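Report on the structure given below.
Every protein chain but one is kept in place in this view of the complex.
On to chain A.
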Amino acid sequence: MNNLVILPILIPLLAAVLLIFMNKSIKLMRAFSAISSLAAVAAAVVLVQTVFTDGIQTLYVGGWKPPFGISLVADQFASLLALTTAIIGFLTVLYSFRSIGEKRERFFYYPAVQFLLAGVSGAFLTGDLFNLFVFFEVLLMASYVLIVIGGTKIQLRESLKYIVFNIISSALFVIGVAYLYAVTGTLNMADLSVRISESGQTGLITVIAVLFLIVFGLKGGIFPLYFWMPGSYYAPPAPISALFGALLTKVGLYAITRVFTLIFTQDTAYTHQLMVWLAALTIIFGVIGSIAYWDVQKIIIYNIVTAVGVILFGIAANTPASIEGSVYYLIHDMIIKGALFMLGGTLFALTGTNNLKKMSGLIKSHPVLGWMFMISAVSLAGVPPFSGFIGKLKIAEGGFISGEFVITMLMLLSSLLVLYSVMKIFINGFWGDERKDAPAKRPVKGFIYPAAILLFLSLAIGIGTEFVAPYFHQAADTLVNPEKYIEAVLKE
């Protein structure tokens, strides 16, 4: 029992409620949301450290023992993700001050951001399947508001599609919960895991497992189900895309990881093999998308798809090394996608276009921005001093151990094309002659500091791997040995 576990959910939630009453004064809203986001970061840091020293923290909400009440469970994996979420949230709020515009800020932009953060942290920290659904809805509802806020034509059009897809996937989620409840009679994840390992994974449970793969695949954007992502993430302004690209798909991936390392662990020959193939196809299609476009945002969006495939492959290969690699890569990808969307947004503010063929020579006037883009590009591809390297290395190691040679090679080759796709932005946008017909420069002061902090974090994880490795190792250890999780939740 530890009330610390609920703080990463409670702080943004309370902040969102209070922010609703402040919408007269933009300055007050800005200050308050920055302070509360910073408080959420502090709470998440304390949580990570507590889990590191004292083991998995649980909170039985209302004092009801599991499986009867809802339990919140913070193992190291969930805590690290909650911390990354809080950091991204804080930096997005900072980035929004300059870039989102007063018109949107007046219409409850900051409360919606805080609700989104509460939903995401809640989805990471919950230990109950239906509660996971509810937190999914909290974050989705906030994302509906954020994607349409401002009400431009493209936003209206794309958000309609986004909402309809998510209604369908939420319906499928409830169907999966209903089936699982009928088979096992419980919804607590730890209890589910015990019951399924006692009764053995029958064919029925494997079917439910695949249903959950479809549900979370729709949320996370894996191969045949990523079709909604390019349009939806293209529509909203940059800070909102940064928030979406860094957090939303990762919640789906987290749910896949949790469900397939904790609950459906018996019939891996079928489910995990299916995931390996889906991961391979996700990587291929993501890479095709990212090299095909000449549009900054689209390139970054398709790189999300590729990263989702890489992380999914690490989970599906199901070796301790590859799972640890996935944990690294998941957190790296949240950080670097946030940075890339922020830099892409700055580029758009600067040039007024997303089209690479209409920009060039920016390095002369904006050297800092250019080099930051360069750094994030090589970090995305996984070049050693940065955070992307260690994750991919471990995933590759685990892939070779599990005997998936072809797909591991494919994943390594994809890094090359990922690098090409982002260097294309760098070479076309920053090199060359300065354009004479460039539109009048919009001041982008204050745009790049949040991205600079994210890049610094990426560098810190890459260089200081020795310092952060124990945390990541602990996170992967709980995923590899689910009995530790079960013991922490169901202990007397």
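One rule holds for everything that comes next: a residue touches a chain if its C-beta (ideal position, glycine included) is under 8 Å from a C-beta of that chain, and two chains touch if they have at least 3 such contacts; residues count from 1.
By our rule, contacts and distances are computed from a predicted model.
Chemist: According to its UniProt record, what is the protein name of the omitted chain, chosen from "Energy-coupling factor transporter ATP-binding protein EcfA2", "Phenylacetate-CoA oxygenase subunit PaaA", "Protocatechuate 3,4-dioxygenase subunit alpha" or "Na(+)/H(+) antiporter subunit C"?
Modeler: Options "Energy-coupling factor transporter ATP-binding protein EcfA2", "Phenylacetate-CoA oxygenase subunit PaaA", "Protocatechuate 3,4-dioxygenase subunit alpha" or "Na(+)/H(+) antiporter subunit C" considered; the missing chain's recorded name is "Na(+)/H(+) antiporter subunit C".
Chemist: With respect to the chain omitted from the figure, which of A:Ile35, A:Ile168 or A:Met409 is a touching residue?
Modeler: Final answer for the missing-chain contact: A:Ile168.
Chemist: Could you tell which one of A:Leu160, A:Val207 or A:Ile288 touches the chain left off the display?
Modeler: Final answer for the missing-chain contact: A:Leu160.
Chemist: Which of A:Leu4, A:Ala34 or A:Met141 sits in contact with the chain that's absent?
Modeler: A:Met141
Chemist: Considering the whole complex, not just the chains shown, which residues of chain A touch the missing one?
Modeler: These residues of chain A touch the chain that is not shown: 130, 133-134, 137, 140-141, 144, 148, 151, 153-154, 156-161, 163-164, 167-168, 170-171, 174-175, 177-179, 181-182, 187, 231, 234, 294-295, 355.
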